[in-house]
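A single protein chain has been removed from this complex, and every other one stays in its place.
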Amino acid sequence: MTPRIRLGMVGGGQGAFIGAVHRIAARIDDRFDLVAGALSSDPARARASADEIGLPRSYGAYIEMAEAEAAREDGIQAVAIVTPNNLHAPVAEAFLRAGIHVICDKPLTATLDEAYVLAELVRQNDSLFVLTHNYTGYPMIRQARAMVAAGELGTLRLINAEYLQDWLAETPAPDQKQAAWRLDPEQAGAGALGDIGTHAHNLACFVAGQSVAQVAADVGSLVSGRIIDDNVHATLRFSGGARGTLWASQVAIGHENGLSLRIYGDKAGLRWHQEEPNKLWFTRLGQPPQLLTRSGSGAADVANRVSRVPAGHPEGYLEGFATIYSEAADAILATETGGTLPADHHVNGIEEGVAGMRFIAACLKSSKADGLWTAL
Amino acid sequence: MTPRIRLGMVGGGQGAFIGAVHRIAARIDDRFDLVAGALSSDPARARASADEIGLPRSYGAYIEMAEAEAAREDGIQAVAIVTPNNLHAPVAEAFLRAGIHVICDKPLTATLDEAYVLAELVRQNDSLFVLTHNYTGYPMIRQARAMVAAGELGTLRLINAEYLQDWLAETPAPDQKQAAWRLDPEQAGAGALGDIGTHAHNLACFVAGQSVAQVAADVGSLVSGRIIDDNVHATLRFSGGARGTLWASQVAIGHENGLSLRIYGDKAGLRWHQEEPNKLWFTRLGQPPQLLTRSGSGAADVANRVSRVPAGHPEGYLEGFATIYSEAADAILATETGGTLPADHHVNGIEEGVAGMRFIAACLKSSKADGLWTAL
Amino acid sequence: MTPRIRLGMVGGGQGAFIGAVHRIAARIDDRFDLVAGALSSDPARARASADEIGLPRSYGAYIEMAEAEAAREDGIQAVAIVTPNNLHAPVAEAFLRAGIHVICDKPLTATLDEAYVLAELVRQNDSLFVLTHNYTGYPMIRQARAMVAAGELGTLRLINAEYLQDWLAETPAPDQKQAAWRLDPEQAGAGALGDIGTHAHNLACFVAGQSVAQVAADVGSLVSGRIIDDNVHATLRFSGGARGTLWASQVAIGHENGLSLRIYGDKAGLRWHQEEPNKLWFTRLGQPPQLLTRSGSGAADVANRVSRVPAGHPEGYLEGFATIYSEAADAILATETGGTLPADHHVNGIEEGVAGMRFIAACLKSSKADGLWTAL
Partner (left out) sequence: MTPRIRLGMVGGGQGAFIGAVHRIAARIDDRFDLVAGALSSDPARARASADEIGLPRSYGAYIEMAEAEAAREDGIQAVAIVTPNNLHAPVAEAFLRAGIHVICDKPLTATLDEAYVLAELVRQNDSLFVLTHNYTGYPMIRQARAMVAAGELGTLRLINAEYLQDWLAETPAPDQKQAAWRLDPEQAGAGALGDIGTHAHNLACFVAGQSVAQVAADVGSLVSGRIIDDNVHATLRFSGGARGTLWASQVAIGHENGLSLRIYGDKAGLRWHQEEPNKLWFTRLGQPPQLLTRSGSGAADVANRVSRVPAGHPEGYLEGFATIYSEAADAILATETGGTLPADHHVNGIEEGVAGMRFIAACLKSSKADGLWTAL
C-alpha cells in the first residue's frame, strides 16, 4: 500500500454541511489521513469542532496553519478548503505558497477577478489545485463522457443540463447556517448560479467534451426581498457546435437535488439523473432504449474503475465524492513521485474553476443586457 | 340519449395519421356519426379511402362537399379538418360560410396572416370553431389546471414545457407521407415549432391560466439540408409574471412523444408527462410528493368528469382526444339548442389558435433577431 | 369495408361498469353496431338504460331477446354477455342455441360444473364463443408471447403473475353495485380468485405458452366478516416445467389495478405492468435491459398489428379491450364467410374459460387441504 496522504482542512466546523462530506469522501477509499485543520474562523468553534472529530492538530487561523504545517516534517501534504466562496482564494493562496496541494470546493471563488488572480498563482506554482466538482466522480458520468468521446453519439446536437432544488423556495430561518452565507452576495458571489449552476455547467462540459462559447441568460430571484439569484434560465452555444439549455433553480418545489443531463447527437442520445446515479439511459437511433447500470452488463471499464461494489448495490453521492478524492490522491502521488496516471484519470482543476466563474460572469452580464448572447 | 351529431371530414385519407385518430376519437363516446367526407385532394384516393372506412357520402373536393352538405336536410352539422396546415383556413372558410361547425386540427393555419383572416371570419360567423389541442383533454391536465386556478400552487413562478421527439433525427424516406408535408414550409408553415411547439405552448397556457407575453427564442434545424425548423429553445415571460422555458425538438434521440409540463408556484409544484398521462405529481412545500392518479384517491371532479374507467386502467391518447370531441359535441348542442355547459367545460377555439400562431411568429422573429425578447 | 357486425348486449345497464367498457371497445375499431340489448334483469331499468345509450331494440329478458333476434332477418349476429358470473352460462346457452355468437366476460361461469356443461354445448354448436380476457389484447403482451414462442427467452424457468388492488380493503358501502355482486358467492362464485386471479392466470399462460399443471394455494379473506376470498397466494408448476407464483389481492393498499407479469428463461427475462402497458422490459443474459415500447423501435409486427397510434402516444385499457372485439369480429367473419385469419390472430375461448375455472377450483381445493399440491 502506498502511504496515506496527510490532509488538512480549512472550514467545515460544527454546523457546516460540506466539510463533513469531504471528510467522509477522503476516508472511503482510505487514501488520506486527516491530521490538521482550521475548522472555523471562530477559534473556540474551531477547537470544539476539532475535538469532536478527534483531529490531531487544530489551528485558530488558516494562515498560522499553513505556516506551521509547512514547517513540520510530518506536515500536511494537501489541504481541503471548504469555506464560503469568498475565502477560497486567500486560503488557497496561503497553502499554495506554503507548497501544499489544494483540494478546493466549488465555485472557484466569489468573483471572476479573484479567479484570474488565483489561476495565475496556480500556474506559477508546483502544487496541485483540485476543484471538487464531485458529480464528475459518478461512474455512469464517466461512462457517458467516454461514450461521447468515442463517438457513440455521433456529432453532438443538443445538450440540456438542469439542477433543480426547492430548499430556498421560502426565506430560510435566520439560524440556518447553510443558507446564511449562500444568500449573502459578499460571501457567495452568486446564488443559484454559483452554488448549483456551476455544477450543471461543469457536468455538461465534462461529458460533452465541449465548452460553452456563448450564453443568453435570464438570471433572477423569485422570492420577495432576496438580493441574490435563485433561478437561472440560460440558452447555450457550445464550442463544438451543439446547442443547449441550462436551468438551475432553488425554488422549484418538489425537487431535492435534481441535477440531470441529457445529450443528443446524430447517432444516439443519453440521459442521466443524479438522484438515480447508477443508471444511464442510452438510445441509439432506431433502436430500443437501453438502461446501462453501474457495474452492470453495459458498464464500461472507465466506469468500473471508479466503482466499488457489484451491480444493484447502489453507490451514491459520497462514493462519487470519494472518487474525486481518490483521483486527487493519485494525482498528488504522481506529482510527488513522478508516476503516471491512468489514461482515464480526471480531476477538475483551475481551468475548470475559471471556466465556471466565466460562466457565472457571462450569465450575469447577459441577463443585465436582457438576454443578449454573451461570449464566455 | 341526445341524437348523434352528423360529422364530415376533410383530409384523413389513406396513409394519413391524424384523420384516423379523429375518427376513433369521435366514436369513443358515441356522440357523432361520420357520414360524409372529402378524404383526399386526389379524387380516386378520396373514393378508395371512403370505401375503406364505409363512409356514406364521399366527395372529390371540399368546396363541393360544403355546398352539397349545406343543401341537404340531413347534411353534416360539423366538419373535422385534418389536412396539412395550409389548407385549414380555406377549408374552414368554406364550411363556416356554409353554416357548418368546424373542428380543426392544429396549428390553426400555416401563417399568422391566414390566422387573423380566419379569426375575423369566425367572429362574424355563428358557427363554432374548435381547435383540437388534444392534450388538454387528459383528465390529469384538467386537474392540474383546476389546481392552479384554485390557488393550490400559490403565485406561479416557473413554467417549463417540453415536447421531445426523435422521428426526424434523420432525413426521412421520401415516401413517408407524414414527414413530407410537415417538412415542406409551404404546407406546414413552421416545422417543430408548429407541429409540436404549439402543443407545448397551448398546454402550458391552458394549465397555468396565463398567456405568453414575451419570448426569446433560438429556432433552427440540426439536420443537414433541412429547410424547416426541427428544434426550438425558447425562454418565456408569462402574462401573470411567471418565468419559463419551452423546448420542442424532433431530433432528440430516445424520445417518442415526450410532451411534459412542470409548474412551480410559491406554495407547491406539479409535474406531468404525456407518456404516463394518468399520473400527476404534486408537491406542497415542506410535504412529501403525492402521486395523483386518474380516478384515484386524489382525483378531482373535473378530472373524473372526463374519465371513463376506474383508477389503474390506463386511459391514453385516444381517450384524451375523445374528450375534445365530446366537449365539442356538448358545445355544438348548446349552440344549437341553447343549453348550458358545465362550469368546467372547455374547448380550445379560435383565440387559442391565434395565440399559437402568434407564438410561432414571435419565436421566429426573436430567433432572427438573435434571441431578442419579442412580444407576442 | 366489410359490413359491421350486428351486436346485442345482455347486462350492462345503468350503474354497471364493464358493460360500458364493452360498448366503447366495440366502437373503437368500428367493427360492430350495437342494435339490441337486455341491459338489466329489471325491465324498467333495462328500458331506461337502453334509452340512455340510444339502443334501437330493448328487451326485458334475455330469453325473449335471443328468440326475437334469431327470428329477425336483421337480428344480431353476436351477443356480449356482461352480467354477474352466475348468469354467463344460462345466457350463453340461450344465444348459442339461437345460433348467435357469444362474446362473454370472464370468469367463464360461477362454478366449474357450469363451465363443463357450457363447454360441451359450445363444442356441439357452430357458433363462436369468445371470452374477454382483455389484457391479452395489449400489444406488448402480444409481443411478449411471440418472443417466448420464438425462443428468445430460452427454456422458461420462472413465471410470476400478480394482480393487486385495494378497492376492497374495507367493507364497501352497501349501495356500491360493483362490489355487491362480486362479494356474493352466489353470483360471483369466487372473489379475488375469480375476478382478478383468473386474469393473472390467463395472462401468464397466454404469454408463457404453458398451462398450470399443479397449484399449492392459500386462499382467504383478510377483512372481518367477508365470506368470499379477497387474497390468493399460489405456488405454481407449469406444464412445460416452469415454476412460478401468482398473487391476487383486493386488499393491498396502494395498488389500483396492479396486474403484472414477469417471466424468466435461461436466455432472457421480461417484465410487464398493466398500469404502464406500452412498455415491455426485456433483458438478455449478460446484456443491458432494453425498454421495448408499443410501436417503438423494438416493437414486433405482432404488436404493431394490434396498435393504432404511433409510439409515445399511449394506448390504454380501452384499446386493449377493443383489440379483443376486433379479433372477435375477424373470427366471426371468418366463420361466416369461410375466410382465413392471420397467423397471429388470437381470441380466448371456451378452453381458456374452462382452464380458468379449473384454476379456481384447484386453488380452493388446495387451500382447503392446507396448501396441498393439486392438479388442475
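By written order: A, B and C. Residues from 1 in each chain.
Quick note on the criterion: a residue touches a chain if its C-beta (ideal position, glycine included) is under 8 Å from a C-beta of that chain, and two chains touch if they have at least 3 such contacts.
Here the structure is a predicted model, which is why all the values come from computation and not from measurement.
When the missing chain is restored to the complex, the residue among A:Gln77, A:Thr109, A:Ser127 or A:Gln165 that touches it is A:Gln165.
Only one of A:Gly258, A:Gly349 or A:Gly371 touches the absent chain when the whole complex is considered: A:Gly258. Contact with the undisplayed chain is limited, among C:Ala20, C:Ala48 or C:Leu158, to C:Leu158.
Within the entire complex, the positions of chain C that touch the omitted partner chain are 157-158, 160, 166, 169-170, 216, 218, 220, 222-223, 231, 233, 235, 243-245, 247, 249, 251-255, 262, 264-271, 281-285, 289, 370-373. Although one chain is not displayed, chain B still touches it through residues 282, 286-293, 296-298. Taking the whole complex into account, chain A touches the unshown chain at residues 1, 3-4, 17, 20-21, 23-24, 27-30, 51-54, 165, 167, 255-258, 274-278, 293, 296, 308-319.
Basically, only the chains that are shown with their structure count from here on.
Chain B maps onto chain C through a rotation of 180°, based on Cα atoms and reported in steps of 5.
Rounded to a whole number, the gap between the C-alpha centres of chain A and chain C is 55 angstrom. With centres defined as mean CA coordinates, chain C is found 34 Å away from chain B. Between chain A and chain B the centroid-to-centroid distance comes to 43 Å (mean Cα coordinates, whole Å). In chain A, the positions touching at least two other chains are 282, 289.
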